[in-house]
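Heads up, one of the protein chains got dropped from this complex, but the rest are sitting where they should.
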Amino acid sequence: MAAASTAGGSGGGGGGAGGFGAGDMEVEAYRRLFPLPFYERYLQNYVRPDARPLHRARDTSVALGPIASAHGSSSVKIGDTTMLAAVKLEVMTPSAEAPDEGSLAIEFHMPPICSPTVRPGRPADVAPVISKQLSDVITSSGMIDLKELSLISGKAAWTAYLDIYCLNSDGSLFDAALLSAIAAFSHLQIPLVSLNDDGRVIAVSGEQLENNSTIELVNKEKRKLSFQSIPFSLTCVLHNKYILADPTAEEESIMETFITVVLDSMGRLVSFYKPGGSVLVHSSTIKDCISLTKQRMEELQNILEDSTSAMEE
Amino acid sequence: MVGLSAGEKHFIYGGIAQDLRTDGRQRLHYRPISVEIGVIPQANGSSRVRLGATDVIVSIKAELGRPSSLHPDKGKVAIFIDCSPTAAPMFEGRGGEELSSELSLALQRCLLGGRSGAGAGIDLSSLVIVEGKVCWDLYIDGLVVSSDGNLLDALAAAIKVALCNTGIPKTTVNLGASPNDQPDVDVSDEEFLQFDTSGVPVIVTLTKVGRHYIVDATSEEESQMSSAVSISVNRHGQICGLTKRGGAGLDPSVILDMISVAKHVGEQLMSSLDSEIAAAEASAEDQ
């Protein structure tokens, strides 16, 4: 893939290379040898090789609860990009600075199965970057009130371990990861716990509760997290004047400038990320990206609602 | 790797087919085995076993430890095998790592039995001093000094010999005042308890070359193998472990056939080891 994109870069620079041999070359070979001219031909007609208009995101689906052993889990598919997220809760002693708050630990993994470029023993470079972005977005958006994770002030609180695995990587990894994180947290069911004689927190099953009414529950009310506002993101790839929403891995490798916008459900800007790239952006483009994200947010909210109601049925 | 010419390969194949191997042995004959005990004075038990040009050393150390919470009534045993670069040039650097871990794993499987501890060659419950609190941790370290094939059998034999040679110090326990305290353990440095080694199995590796299988293959013969099955047999004729190496598949009936052959050969190996151990102990006492 890397070799193909450099070939495309020089071909595009030549300008005339786009016309070279196009007539007597197979489409697939042309696509691999001159990816940029190949794409430009499509872009002129405001369409992409997978038949999407430029601003449309791929089909997205969310399923809740694929991992039975986790407290909350979800799997998300955006096109061919697949994410699996699971939340597990453990008990910890809260720090002295914030005695009535729990904590979050978010990790994004790219196992070797997800992409030909990841090999065992050599973790992907982008995995820690996305990890950091995810925890920044989730903490700064204020989606989860850490006080809701408290059990006994100063004594015990939940740590929520969120692990997201990329099962198949085909572009827009951050968007898919964030969506799976939100879905997993919305599916999260906090277990009932009580204190044992040693002062340790132990889990209580429904059966025990029926047999023994003397068990004192610590968290009878707090079984679900209430979200203040939910962050949604959209990544766009930029090429000349074109904005391509929700790029595939191929599009990401050919056109190197991308913008990720994160808005919360109240329409406020949570995060804006443009790591360099060859295209310099006008403020009008940024506005366009933000309005695209707003549209996408409505789609995603509907998809999330559908998945929750499908779960309840 | 062993580099062999076409003629040499043919010679090995032909010899095995006619039940007369290049060193004059028959298919099911072991090379002469020589045993030394107490080669490492600072260890609780040690041995050196030579099978032809294959030479291995095993040392056993016992240290006080804490039983795992899952098995409070059992001690712990850890087996590590190291392939020294002196044994073969391919063991240099990290080259021997894969083989080392493979050998360690195979030995653990054969000696430590199932997950519940049933069928273990080493009686782990005899290693407990205070249930749930203190036990002996046995560290079994093997070193391959020189390698000429059949490392697994040699190592298993060396471990068996070293365990016979192992003395576990006698202990006296002062229980603490409250049951939650860690008890004091006095370790005697004069009195030792002998270890019960009757259940420790031997491993017989049957190497398939051409259409026949042989025991105790040299590295030349191993380079021509299609597959090899290692079977560990204890004194009661029970099978305590089985692993297979090499890519080629085997017919299930061949495996069953190999098991019965291994039982027979294992008996002979066990008795010859017993007499070697007795001789080694006698010569050690003479000194």
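Each chain carries a letter (A and B) given by its place in the written order, and its residues are counted from 1.
The rule is simple: a contact is a pair of C-beta atoms (placed from the backbone, for glycine too) under 8 Å apart; a residue touches a chain by one contact, two chains touch by 3 or more.
Rule of thumb we're sticking to: contacts and distances are computed from a predicted model.
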### Query
One chain isn't displayed here; going by UniProt, is it "Mediator of RNA polymerase II transcription subunit 17", "Striatin-interacting protein 1", "Exosome complex component RRP41-like" or "Ubiquitin carboxyl-terminal hydrolase"?
"Exosome complex component RRP41-like"
### Task
Out of A:67, A:144 or A:289, point to the residue that touches the absent chain in the complete complex.
A:67
#### Entry: Option touching the unshown chain, where B:23, B:98 or B:131 are the choices
B:98
#### Entry: Residue, one of A:91, A:129, A:243 or A:311, that touches the chain absent here
A:91
### Message
For a quick check of understanding: of A:47, A:203, A:269 or A:310, which residue touches the chain that isn't displayed?
### Response
A:203
#### Entry: Residue of A:57, A:249 or A:263 in touch with the missing chain, whole complex considered
A:249
### Interface with the undisplayed chain - residues on subunit B
69-70, 98, 101-102, 105, 109, 113-116, 118-119, 227, 229, 234, 237-252, 255-256, 259-260, 263
### Summary
Touch rule applied to subunit A and the missing chain gives residues 67-70, 73, 80, 82, 84, 86, 88-93, 95, 103-107, 109, 111-116, 119-121, 131, 135, 159, 161, 163, 165, 167-170, 191, 193, 196, 200-203, 249
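Everything below uses one rule, namely that only the chains that are shown with their structure count from here on.
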#### Entry: Averaged-CA centre spacing for the pair subunit B and subunit A, given as whole angstrom
51
